[in-house]
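Here is the structure we will look at, set down as structure tokens.
Apart from one protein chain that is not included, each protein chain of the complex appears where it belongs.
In this document, chain identifiers A, B and C correspond to the written order of the chains, with residue numbering beginning at 1 in each.
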């Protein structure tokens, strides 16, 4: 059950053209080390699925700025001027969803279902006529499941089987993405022996994890970022 | 934010004819004390939603045997001969779902969605023609959300705000039901002050809990049951 | 007191003990600094925190704990962390009592537009659509006019809506205005201004009830 791999091995599984879910809301939960390895290996024509685009110069923004990303599925990129420019220039295709719908579409894929019936934005411009379903007396928007080939996840702690624990607001989309992606690559700086994590406090059970990368330490990217300090 | 009530107050909120979700898979997670109070108060024409019917003479089987229940929505009642008899005699209406679909229908209500697209049992006798949806090139079964007026939940630990922690396999349907029911009544023998439960290890956040009943102790019903000891 | 401070300090009084509240990015985020330290309130953030509190002191900042506006926050005793699906389940199930939110435009039907200016600004929807559509009470915090002096309280929103008929109350630096079946009713003035002057900077038709003048 030992899922440990080197970071090179783990990321080398990703081919050009892959769809990749990336955990994180802002910096917390963003797997900076896995992203940097993807930058180094240079896979191209990627579709990324992440809540936001991080900020310029860090996280997935590096991949986008480096031209490795064809499409981004997201909820809000307001904190990244450069990615907004690339979107407006037509260099990067961006697909937006309301944040909770984004979460729920991923979770639906993770649950092995195919879509769900929603009323969010039913009469707004985000709903196209072809998404509407009249069913048993009511009108719904059909939101289809959103899966991916890979997920890149940062965990605060893991055991060698791949049981995961997240910290604070770094949990956000990670457990959903771990369920939804076909291959799940996890980084952690704190790897435990099986049995060291409390079974009732595990956020992602090991069955959902494919590869575990143990980081020697967390770099500055994971520290307090000036842009997150409100002034 | 203090949600504490007496068991009498909490259960007296339930009117005749209410739909009630009850946590538990077998004994673990079954809120025996809340059920016994419901037996005492005698509300009638109830619809119960529980994975199973417990065993004869304990848990919701008492309510069914006492004639308080018109309908049971469940996945398997094979361990309760008496309830099977009542079903076969037409005294009790029983609606069965596959266990994971039962869980997911409840979770869908809990997520504020209305239904989901499934392929489970698509070509089996559990799928009626009117549940089939052809959508964007594929055929699905539409599973509608399953909500309820009340949920009765047993938690291993709670704080006075209503944050909940479950133990072992007693978690099962409880966090889903706590999200799906309009009023959520929780019993626990271990009530903590706010801040004593680790925020990252809370299974049900307090927002989903309406009433908290602190039990002086757990009765024998919560102990080792002879029928769960395999021979 | 600055216009902004007047909005924020008035908005803080909207929060009742026992409330679960979401504070949107911008003006609403700042309301938390006007709440008493011991107030019985739970602040919800979309990114999975119930029990968020004021910005953390520098030496106590946790790099893995931000609010949905991106600031390192402290939490209150009794807080919980959870994933984004649970966070929005809480929103869609109506478990929040109050959301305060910013706006580009509001109108007399209670419509809200705050996510997109076609051709100029469309960084995404974020959590606004679900908050606006599903929170029982939406209070909009906004300057009365935009930077060019054009009214933001309109007869009909012209921008794409975030949600229709969702607003309960609008708080500007000039007034507190309720959305009612009869229309927009001015409840309080937050600076000395005549009814005529307030109406002049408001495209929507305002109702001035008699008790307003008496106050």
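We take it that contacts are C-beta pairs under 8 Å (C-beta built on N, C-alpha and C of every residue); 3 or more make two chains touch, one makes a residue touch a chain.
Treat the numbers as computed from the prediction; the structure is a model and nothing was measured.
Considering the whole complex, the hidden chain is in touch with A, B.
Summary of contacts with the chain left out: across B:39, B:56 or B:79, the touching residue is B:79. The omitted chain makes contact with chain B at the following residues, 25-29, 51, 74-79, 84, 94, 96-104, 106-107, 119-121, 123-126, 156, 166-176, 203, 222-225, 227-230. Not every partner is drawn; the one left out touches chain A at residues 1, 110-113, 159-161, 163, 179, 193-195, 199-200, 202, 205-208.
To be clear about the criterion, only the chains that are shown with their structure count from here on.
The leading chain pair by number of C-beta pairs in contact is A-C.
Using the mean of the Cα atoms as each chain's centre, the chain most removed from chain B is C. Centroids built from CA atoms put chain B at 32 Å from chain A. Look at where the CA atoms of chain A average out and do the same for chain C: the two points lie 29 Å apart.
Computed from the mean C-alpha positions, the centre of chain B lies at a distance of 36 Å from the centre of chain C.
Residue positions of chain A touching 2 or more other chains, listed in rising order: 104, 119, 166-168, 171, 203. Shown for chain C are the residues in touch with two or more other chains, namely 81-82, 85, 88-89, 91-92, 134.
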